[in-house]
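What follows is an incomplete set of chains from the complex, kept in their original frame.
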């Protein structure tokens, strides 16, 4: 059993793919100072320099260490940059990642180069077996995932600063027309869900096995919920009416005092939100983003609708066309105006708990810890966001976070 | 939409049903002192006298208050004995239920009598409409649920005492032969799950709507996992091998130090467990009980199997015969020897998250808060336990608790 669902064909393009992915990480962190890359703003987030080192360690740990000629860069990195792989051995406590000042960003740059060179050598020698090639592909996808996490985490870190630091400069978005929401009917029945065995493109192990699910007929909204619509929910006392909320959600908003999406703030009657370009006015026709599962669920109830299951979502996406909303554009890093694509702009909370598909068995060894062990008390998000690297998005992708999480670029789409 | 799935037919037997249920609560608490009935041993538990008052308040709030001739017993009780119904108004904070010393147990006895008399009058006058009759039936089931909670909570309270108080005296169980586990094959396909509309017996709203689910073929164990089998898991370092555990579960057992089921203790190489009859030796051929979802899941992985989904469980139960294991026997309050019935002895964790069935809509008004608002980050248990009142168990029943809960009479059954 493999962590991914197919054996990637050996090809010279894998070197290019590897270099592209590695290069994007460097691009994303090029304008972050050593100070910016060091802190951990909450337990769930990680320092930028940790992300840079961890994704590098992944290649070293799971691929290069199998090469008897490879000389490990620094044995202490195994301890410092392992994230959660119990099978690999002891590791630095997660809540203290922000205290590891050494190695510094320059050292981590050297580490990246060293591993890149070793990897390129290995790839160019053509000496990798299928399992190893599959792990290279996994490592590239792993790094893409961390590119999104890195941006989420930097946004969270910068948002704690009193004076709104800017990650990327960009112009102010102009407000436009809000398209009226329409409903797209989908016919149910026994439906195949997930990635088929032997698929020719990469997917994570949790996207399979492909299996049958019975769906009733349903309707799904043609676009995500917008900021303007969310303001209507707020204006209708959405955050103050217990009947709209799950019990856990109601308790959570009492405790936290949440009265608006994450990063929103009101001053002088106007709502602004913190973005990777600093604090900006809330743009009405953009999809709402940084809402928790609790809020998404309450909104749907208020709107007389519900969240789709992840199976409904996938069925809808497969008939929804190949167009994409905003994916990662390093000059923007923020959703575009709400459009009619299923994938892009914001991750969409579904009503589904994150559980294994029937017949799911994790891979052997440490990479088997990649996905399966998190299948408890998390909620599935589908689609992709404005900070998801292009090429990393697909209709079967299962993203997952706990219900209160909202530093994710998370929004919602209604079903009924 | 009703909180229950049918309109209970008006019948004189409803008075008898009501009196039976009410009487059992009195029986269960007759040998608890005022002191025993007062404390709250943890936030999730409630004092016995609170349970007695709360189930009474339920009838007063949802039925008697609709009768214009009814005189409320004490208006302060609405505040003191509302559990979680936001629509009913403010209520006493849950973590402080153990501080409400007034009314005392005698007052609560009078309150029970007062409400009983009013209810009997109402029932005998035959003046109730269908909706109200359905609420009486709901109130009876609600009280039965609380009978089980009351026993769980008393067991937890007594277990905190250094000298093992006894709730019910009984003889020592003799150890017997452990039957070898066998597998029962079940054929899959599109399967109907849940209670049909218009069913002639009571069920909760969360057991419907009846809907179709696609099941693959599977096998299910003919009995629950036993203490002897659990000892084998412990002996094989089951609690020390991270590869067997969900990430949340592993973190939880590190933090709590759990190395055995709830209430178990080792002394001089022998394992005992706290029961409602005091501390007893662990009996090998009884089903293991007081394990969390985390532990159940880890055990299943260790055993090379898995937990069934709640749908698989229900499909198996419908073909599993009508025999019952141990249900509530007030002279025992403890599981019997593991047998081959699906229902009884211990609740069985399933792999399913507690989510609404397709088309589920909670009832209007306060009783709509009964089930639906808890559908988040909880796990479904099926079957019934040795402290479930007979008549309250059924194949479609969906019990639910958070993953770490183990003061429940919870065990497990394997599938594959």
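Going in written order, the chains are labelled A and B, and every chain counts its residues from 1.
Basically, contacts are C-beta pairs under 8 Å (C-beta built on N, C-alpha and C of every residue); 3 or more make two chains touch, one makes a residue touch a chain.
Quantities reported herein were computed from a predicted structural model and do not represent experimental measurements.
Asker: If you could, jot down how many copies the complete complex is built from here, 2 of which are displayed.
Answerer: Copy number for the complete assembly, per this file: 4.
Here is the rule we use: only the chains that are shown with their structure count from here on.
Asker: Averaging over Cα atoms per chain, report the distance between chain A and chain B in Å.
Answerer: Taking the average C-alpha coordinate of chain A and of chain B, the gap between them is 38 Å.
Asker: Chain B touches which residues of chain A in the complex?
Answerer: Contact set of chain A toward chain B: 84, 86-87, 190, 211-214, 216, 242-243, 245-250, 293-294, 297, 351-353, 355-356, 358-359, 368-369, 373-377, 403.
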